[in-house]
Every structure is written in C-alpha cells, then in structure tokens.
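Working notes for the structure below.
A protein chain is absent from this complex, but the other protein chains hold their places.
And then chain A:
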Amino acid sequence: MGLAAEAQFHVLAVDDSLIDRMLIERLLKTSSFHVTAVDSGSKALKFLGLVEEEQRNEEPSFVAPKTHNQDVDVNLIITDYCMPEMTGYDLLRKIKESKSLKDIPVVIMSSENVPSRINRCLEEGAEEFFLKPVQQSDVNKLRPHLLKSKVKEVREEDQVINLSRNDIKEILA
C-alpha cells in the first residue's frame, strides 16, 4: 500500500445527535470521504478495535504491533464534545493513550464556544476544534491533516517490520 493521494480517506464521525450525524456525513461525503457514523464514544472505540487490542496486549504474540488496526482503516476521527457517558474529550484521551490509534488525527466539534474547553482539547492532541454547525469550509480544512497522517503511516510501516524481527530475536534468544 503506497502513498495514495488518490485513495479515499475514511472518516469516523461520532455524534449522539441523529440530525448532526446526517449533516456531518453529508458534508464529508460531499468532499469525497468515505464515512462511518456512530452515535457514541464506546461504539467508536469498538469500531476502532480498541477493546480487542487491550485484550490482545496481555498475551505474548509474534504479531507485529500495528500502527493502526488493519481490519478497520480509519484516517480521521471527528467527534462531538457533548455526549452522554463518554464525552468527545474522553474519547480523544483514550485514542491518544492507545499505541495503535494515537496517530489518527482527531477533530472535536462543539455547539459551545468555551475557550478553556477548546484549549484542553487542543492540548490533549486534537488537530482542530470546530464550532457547530459545522460548515463546508471547516471540512475543507481536514485534508491536510489526513495527508500528513498518510505520509507518517507509510514511513512507520518500515519501522514496524524491523520491530517485529527484534521481537522474534528476543523471544528466540
């Protein structure tokens, strides 16, 4: 899988409001993104395979650590901030704490313009913070973040192969 400037980017959208999910999905599709929309942070984590990964990390394995879950190729996550149970901020933290997911760019959306909230999210590693209702001009800002992560991903794939060789050496020693 080479650097694909032509490949479709896959965006995972997270919002508990059905109307806002419809909107963000339409906006993203207009920009030719492939979209998966879920209504909660926990569903997002499940989709990203994070739950499974935590279980897998407890067992020794020959499998090379992945930079992303290869079953589910997500290039960007855009999430609402205010959600019941797990906020967008909680989701952001879980993603940044995950070895396999931390390099996926995350964008936060919120209907409320609270500077401390915005700073908190940006400090935690969110790429952008969009005020709702999200506009086409906001979505147009996403592409550079996606391209940046694609380049990083391709470079890291080489490192991943080397790591797994070392792992095997250690285990066999």
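One rule holds for everything that comes next: contacts are C-beta pairs under 8 Å (C-beta built on N, C-alpha and C of every residue); 3 or more make two chains touch, one makes a residue touch a chain; residues count from 1.
By our rule, contacts and distances are computed from a predicted model.
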- Message: I notice the complex is incomplete. Of the names "NEDD8-activating enzyme E1 regulatory subunit", "Histidine-containing phosphotransfer protein", "Golgin A7 family member B" or "Sorting nexin 12", which is the UniProt protein name for the chain that's not shown?
- Response: "Histidine-containing phosphotransfer protein"
- Task: Give the residue, chosen from A:Q8, A:T30, A:N119 or A:N140, that touches the chain omitted from the document.
- Result: A:T30
- Task: Name, in rising order, the residues on chain A that touch the hidden chain in the full complex.
- Result: 17-20, 22-23, 26-27, 30, 82, 111, 132-133, 135-136
